[in-house]
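Structure, as structure tokens:
Omission of a single protein chain aside, the complex is shown with its protein chains in their original locations.
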Amino acid sequence: MPVSPETSYILNSFSFLIHGVLVMFMACGFAMLEAGLVRTKNVATICLKNIALYSLAGVMFWISGYNLMYLNVDGGLLGTLLPWVGDTSALQSADYVDGGGYTAHSDWFFQMVFVATTASIISGTVAERIRLWPFLLFVAVLAGVLYPIQGAWHWGGGWLAEMGFADFAGSTLVHSAGGWAALAGVMIIGARKGKYTKTGQVSPMPGSSLPLATLGTFILWFGWFGFNGGSQLALGSAADVTAMSIIYVNTNMAAAGGVLAVMVLTQIIYGKVDLSMVLNGALAGLVSITAGPDTPEIWQAILIGGVGGMIVIITVPLLDRLKLDDVVGAIPVHLCAGIWGTLAVPLTNADASFITQLTGVVSIGLFMFFGSLIVWYGIDKLFGVRVSVEEEFEGLDKMELGLEAYPEFGMGSHKI
Amino acid sequence: MPVSPETSYILNSFSFLIHGVLVMFMACGFAMLEAGLVRTKNVATICLKNIALYSLAGVMFWISGYNLMYLNVDGGLLGTLLPWVGDTSALQSADYVDGGGYTAHSDWFFQMVFVATTASIISGTVAERIRLWPFLLFVAVLAGVLYPIQGAWHWGGGWLAEMGFADFAGSTLVHSAGGWAALAGVMIIGARKGKYTKTGQVSPMPGSSLPLATLGTFILWFGWFGFNGGSQLALGSAADVTAMSIIYVNTNMAAAGGVLAVMVLTQIIYGKVDLSMVLNGALAGLVSITAGPDTPEIWQAILIGGVGGMIVIITVPLLDRLKLDDVVGAIPVHLCAGIWGTLAVPLTNADASFITQLTGVVSIGLFMFFGSLIVWYGIDKLFGVRVSVEEEFEGLDKMELGLEAYPEFGMGSHKI
Partner (left out) sequence: MPVSPETSYILNSFSFLIHGVLVMFMACGFAMLEAGLVRTKNVATICLKNIALYSLAGVMFWISGYNLMYLNVDGGLLGTLLPWVGDTSALQSADYVDGGGYTAHSDWFFQMVFVATTASIISGTVAERIRLWPFLLFVAVLAGVLYPIQGAWHWGGGWLAEMGFADFAGSTLVHSAGGWAALAGVMIIGARKGKYTKTGQVSPMPGSSLPLATLGTFILWFGWFGFNGGSQLALGSAADVTAMSIIYVNTNMAAAGGVLAVMVLTQIIYGKVDLSMVLNGALAGLVSITAGPDTPEIWQAILIGGVGGMIVIITVPLLDRLKLDDVVGAIPVHLCAGIWGTLAVPLTNADASFITQLTGVVSIGLFMFFGSLIVWYGIDKLFGVRVSVEEEFEGLDKMELGLEAYPEFGMGSHKI
């Protein structure tokens, strides 16, 4: 006796909801990770940016994003520029009868939290010197226009989908897409004052709270089971839950591989294990497996994640050599490991081709990088994206928000 | 082929459990929010109060609360004063056969975490000057007597339910109920020393850690999907999961509306965006949608939440003018936005009437405010609710608990 269509409908929808909630919590993970990795004087501002971008991304995805990504793409380049209106009578849809159905709102919720993730990637890279409102303007364009267009190419059923591009949960569509936007942003906004000296030295600017950064990483890891597991897009059959179980295991093991690879390598290279690098190793492992978490064996998942961690170790100093000042290491983690993960899919998935994967990576890369560059450039010319030197020195919390993240910090515990 | 009654029974019960766990985690959210918004010298005490009140509320809800709220209310004013005994043979109940059933314990668990939420609302308002045990005594009465009685009026099937009052997940029954109790408390206990000067000035007393407050807000937002989604009270049919999906989306968008409204308005009014106000804006948006998350369109949910955020901006200074010292802003968020949310239900729900909504808001308000006032007054006369001036100055952590939340704070990192 199989699963009844109505039961499938419930389980498919509930999978979107519960996994979507886990992905929503990743916004908290990014906030804590970034709050831990910026300096004290910018902590409140990065918290504000994270809760604001999550809110704004959702609104923009409703206004234009969802339908631009999913409505009548039909193998093409983009959907339709219309606000989304959820069908509340989904019960009568054909999908419902054949057991593959789900509620319109559960699908929208799950897709919405993904665009918020993409936006979260950017805030860390350009932290500590970007102005609040220009940053949010970029987020609005990203969530409402840029992300949905490239998303339409694959998940919306556009030309990359027709080619057979394989990006299960978004190593490219979410993570490297966000990474390209961050890279364009950092090129427009420039490095923090004092980060690179005239003599070519790199000044370390250590984050204010490693336990907060660790908390953020654990929350992201926790949420990633929703990100990858929910991307099975269904729970209404034994085949779905079997795939979902494999995805959970591989997601976890890739993160573990990233952690262990970075630990061993930093111990060998630097003689000490670097915690913030290890945290980024976990995230790079997660990003790496995201393009294809359903096909690897466990040992392959560990290796894919481990190479992701290794990529972080290689690319973090490389970015510094290029004077690209990425405060939290989001470009190595999301862009570089995201590319790796996408290109690695054919290693374990016979249905994927390397050429098609490369086509997807390059085309989305070109679109997101240049699209973002134009938007960042326009915002900079119109409004200016960067705070003044004085504001940067004093800290964004005091200058932009007029408050302090830890007002009693350094004053003993008896102030007032 | 429909869902089998046993499958419905499983799904309905599991919805209570998994959503209840999300609501349980809101206790952690309140603890972090309040720990971030009080001053360093009172941080450990507020952590203790939060874990203690969650524990105590559960025990009291077992001893008297649940049955006072749900057993034989029959359109009346209250249920039966008896400890709750869970039926472990629920399998044979009539509910099970017709597909609407769930386990007794899953229902109890879900209702129990709601009373804990009500109690959590109060601790923040009266923080930094209330004594531990008198506070917990109030919580015991709240969870065991006050909350269940007004709860019986609507959710227990009492007179408000018969009138057609609509409060889906508790804008009034949970949030403004807790807010009224907090208001009564703050009137009895008075403002913190130095908060309001004789010349009419308001001294800002900024919270110790904005990242902790941000963490708490994100956890509350995360948990709210359980609060509102689980209040569908069933997952065993396509209609249930369709409603639940709409609820998830509207819950999220109302919070987003609260965030964005507060950001824009504080930017316009004060020239700067205030993070702690934004956090309260998110929460006010969530409280506002809680009375009716199942009927609005997305744009309506955003507006309902946005007005909730606006109410916070208006009522926070108003409370200060009245010298009502609400440390974390719980009265604006839970009481004021809770009233707004309840009165707004008829705007999107044709089955609700404004008069009935007003009747519910006023009657529950009168009962909770005066009931709480009497209990607070009695506790104050019998035991005294307020710490001494010296204890308040030195901080509750040192004086009531004999420890410090951050003992190495301000001493460099090499103490001991």
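Read from first to last, the chains carry the letters A and B; within each, the first residue is number 1.
Following the convention adopted for this analysis, contacts are C-beta pairs under 8 Å (C-beta built on N, C-alpha and C of every residue); 3 or more make two chains touch, one makes a residue touch a chain.
In this text the structure is predicted, and so the values were computed from the model without any measurement.
Engineer: Which of A:40, A:80 or A:359 touches the chain that is not shown?
Structural biologist: Touches the omitted chain: A:40.
Engineer: Of the residues A:160, A:253, A:385 or A:399, which one touches the chain left out of the display?
Structural biologist: Touches the omitted chain: A:253.
Engineer: Which listed residue, B:10, B:145, B:324 or B:373, touches the chain dropped from view?
Structural biologist: The single option touching the absent chain is B:10.
Engineer: What does the interface between subunit A and the hidden chain look like in terms of residue numbers?
Structural biologist: Here the touching residues of subunit A are 1-4, 7, 11, 18, 22, 39-41, 194, 203, 205-211, 214-215, 217-219, 221-222, 225, 229, 235-242, 244-246, 248-249, 252-253, 255-257, 259-260, 263, 267, 270, 272-276, 278-279, 282, 297-298, 302, 394-395, 404, 406, 409-410.
Engineer: For subunit B, enumerate the residues touching the unshown chain of the complex.
Structural biologist: 4-7, 9-10, 13-14, 16-18, 20-21, 24-25, 27-28, 31-32, 35-36, 43-45, 47-48, 50-52, 54-56, 58-59, 62, 84-86, 88, 90-91, 96, 103-106, 108-109, 112, 132-133, 209, 212, 215, 400-416
Heads up, the rule we're going with is that only the chains that are shown with their structure count from here on.
Engineer: In whole angstrom, what separates the CA-based centres of subunit A and subunit B?
Structural biologist: Comparing mean C-alpha positions, subunit B is 32 Å from subunit A.
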